[in-house]
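Here's the structure we're looking at; comments come further down.
In this view, the complex is presented without one of its protein chains, the others remaining in place.
Each chain carries a letter (A and B) given by its place in the written order, and its residues are counted from 1.
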Amino acid sequence: MTPRLQRWRQSLKAGWKLLTQNRMGLVGVIMLGSVIGMAVFAPWIAPYDPNETSMVTIDDIYAEPSREHIMGTDDGGKDVFSSFVYGARVSLVVGFTAAMISMIIGGTIGLTAGFLGGRIGNFLMRLTDIFLVIPDLPLMIVIVAILGPSLWNIILVIGFLGWTGTARIVRAQSLSVKERQFVTRARAIGAGNFYILRRHIFPLVLPLMVTNTVLVISLSILDESTLSFLGLGDPTTLSWGGMINYAFTRGAISAGAWWAIVAPGLGIVWVVLACTLVGNALEEVFNPRLKTHHLQGESKMIPHRGLAEPVVTDDHVVA
Amino acid sequence: MMPADPGPSASSRQADLILKVENLTKVFPVSRGILGALRRQPQQWVHAVDGVSFQLGRGEILALVGESGCGKTTTALTLMGLEKSDGGRICFNGQDVTHLGERRRRAATPSMAAVDGQDYRREPSVSPDLTVKRMRRQMQMVFQDPYESLNPRTTVFETVAEPLQVHGLAGTRAEMVKAVCQSLTDAGLNPPEAFLDRRPHELSGGQRQRVVIASALVLEPSLLIADEPVSMLDVSIRAEILNLLDALRRERGISILCITHDLGTAAYFTDRIAVMYLGRIVEIGPTRAVLAAPKHPYTQALLSVIPVPNPRLRRQRTILHGETPNPVSLPTGCRFHPRCPQAIEDCRLTDPRLEPLQPGWQVACIRVP
Partner (left out) sequence: MLLPEPPLLEVRRLSTNFETEEGTFKAVEDLSFELQTGESLGLVGESGCGKTTAMLSLLRLLPAAGRIVSGEIRLAGQNLLELDEAQMRQVRWRQISMVFQGAMNAFNPVRTIGHQIGEALVLHAMAPSLDAARPRVIELLEMVGIPGSRETLYPHQCSGGMRQRAMIAMALACGPQLIIADEPTTALDVMIQAQILELLEGLQANLGLSIIFVTHDLSIVAEVCHRVLVMYGGVLAEYCDVDTIFNNARHPYTRRLLAAFPDLSRPTGRLISIPGHPPRLNDLPPGCRFAARCPLAFEPCFAEQPSPRLLEAGHWISCHLDRGEVA
């Protein structure tokens, strides 16, 4: 392993440590981890296979939570818990994939706009403004309605509309890094644009991108849930949003079957909250520290208890 | 102005010159905004560098001094090719490098100076293989801020090896380590192995500046441009760095262009000094002579106000009034006349050129015989 890769690994380990030392970060990581674990181990966790068709009687429909069905059953007599567990997969996959797409698009546009500046930069930023101004959700609804509600269409639509925030942040950061003296020095050595982007600008932009992407994940999951709730979800898969949709449209409320709505709803809240906590913690971790020019280095000042008044006693010594 | 040169080849004098700059010009547009452009306001220009000419011999150290805004840093950036010049000629090692582009065989681009009717087509002496990138192997730069010149995430080894990698001269890792250690030793960091894995925040200001110098040396350049190399270091360690630069000149024959606002630094180790004001050189000559008996009124005023660490030497200070005017709207005639204590009527009308006073000493002032 080359020394550069070794140092990347070290940075990752150090970053992980900082993240988990932060209380918010730790809670968020645990929350997120639990959901991801649940999604990955779904076949082992879910007591019933949601795709299995079985004979249902009238008693099975919207049955209350019981020992056989810990979260009750839905309108088709299927176990809500199993749907919940498998539903996590859809929500997470869509969320993560769409966020990745957003990150790649936003990162590229931001880096290009910030680094090249000039007319290209201006054009890209105006493009970003246009995308920002367009209301996301109605546009998504329209596009999905036109293209058809397949899982990939949903992922692409969310991904292609969610990059604007990332682009702006990345552009601002590239602009500021570009002006720093070590970039001028690299140019003076004879480095070309790609080299500077790769070696100097990208590593300093990446932490910001990662932090922003985590928050974009939560937004993507929300978007997907909304689309599914509106009936535009992929009919072949069942995500949490879809579960809520079916519950609403098939009379769960009038039947008093709160479990059919609360379970997936809480699931969405849980994941979004987890992502937000992790994102906020990452921001604190990556916050560019104040530059220190003093030989003594940086040290956190402990606030003195009480006022900053001197205490002078007779023998000129303070305990 | 300059002693007439027969051409870029031939004369032995030319061979001794590593850098010859003639009438270098660089302007920056003043932003008008959309409204200004729509209303057709005339485009104004900041004349950062307005006709700078000088020569630098091999193994010579030239100080370029002036206050902030006089254009000395812009001159350095233009010489390095980091800014495109808008006029004039730069000859490096006998080759005209004024219009070098990143790609070979680029046609001369029309520039503002073309208005003067001069022809800037590439001279046949320019080797077609010379690109800006290759030129930069010979010409390196040291920057002012030792804290900002280094990427905080790179180690010392990576920083010093970077030029080798950029120019494709990196061999095996062992070869790179050897070259890097050699450079670090030349820059005074001993033992070099102890520094290889350190990051910038673990080094002191003087050590960082040495790392930057080491990375400049690793390509074995013949010209080093040092932009305020010691102004951000503590006084007690400035001498080390200046002594190092002087040693590099003596032992390796590297020519140095030292840009500074501090006449004390310039006096210490430079051979010749060029004083700039508002984008022009107003006086250029041997350092000791110029500082002992300056001829241009601006140089005289500057020297008179520099605090001398000896209270017994109270002297007459010529404190100029006001501040350096805006390089956008230059005064008519001599650009120094509004503040010059020796200005006469003619100074408002004539823009003086650098005239030789003695061999090697030129002054741009009509009041100097």
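Going forward, contacts are C-beta pairs under 8 Å (C-beta built on N, C-alpha and C of every residue); 3 or more make two chains touch, one makes a residue touch a chain.
For clarity, every value in this text was computed on a predicted model and none was experimentally measured.
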item	value
Given B:His47, B:Arg238, B:Arg280 or B:His337, the one touching the chain that is not displayed	B:Arg238
Full-complex contact with the absent chain, from B:Lys178, B:Arg288 or B:Arg348	B:Arg288
Interface residues of subunit B (partner: the chain not displayed)	67-68, 204, 234-240, 242-243, 261-265, 267-268, 288, 291-292, 301-303, 305-313, 317, 319-320, 323-324
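In this text, only the chains that are shown with their structure count from here on.
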item	value
Centroid spacing, where centroids are CA-atom means, of subunit A and subunit B in whole angstrom	49
Subunit B residues within the subunit A interface of the complex	80, 82, 102, 132-134, 136-137, 140-141, 143-145, 147-151, 153, 162-163, 166-167, 201, 204, 212, 215, 219
Complex interface listing, subunit A residues touching subunit B	180-182, 184-192, 195, 199-200, 203-204, 291-293, 295, 297
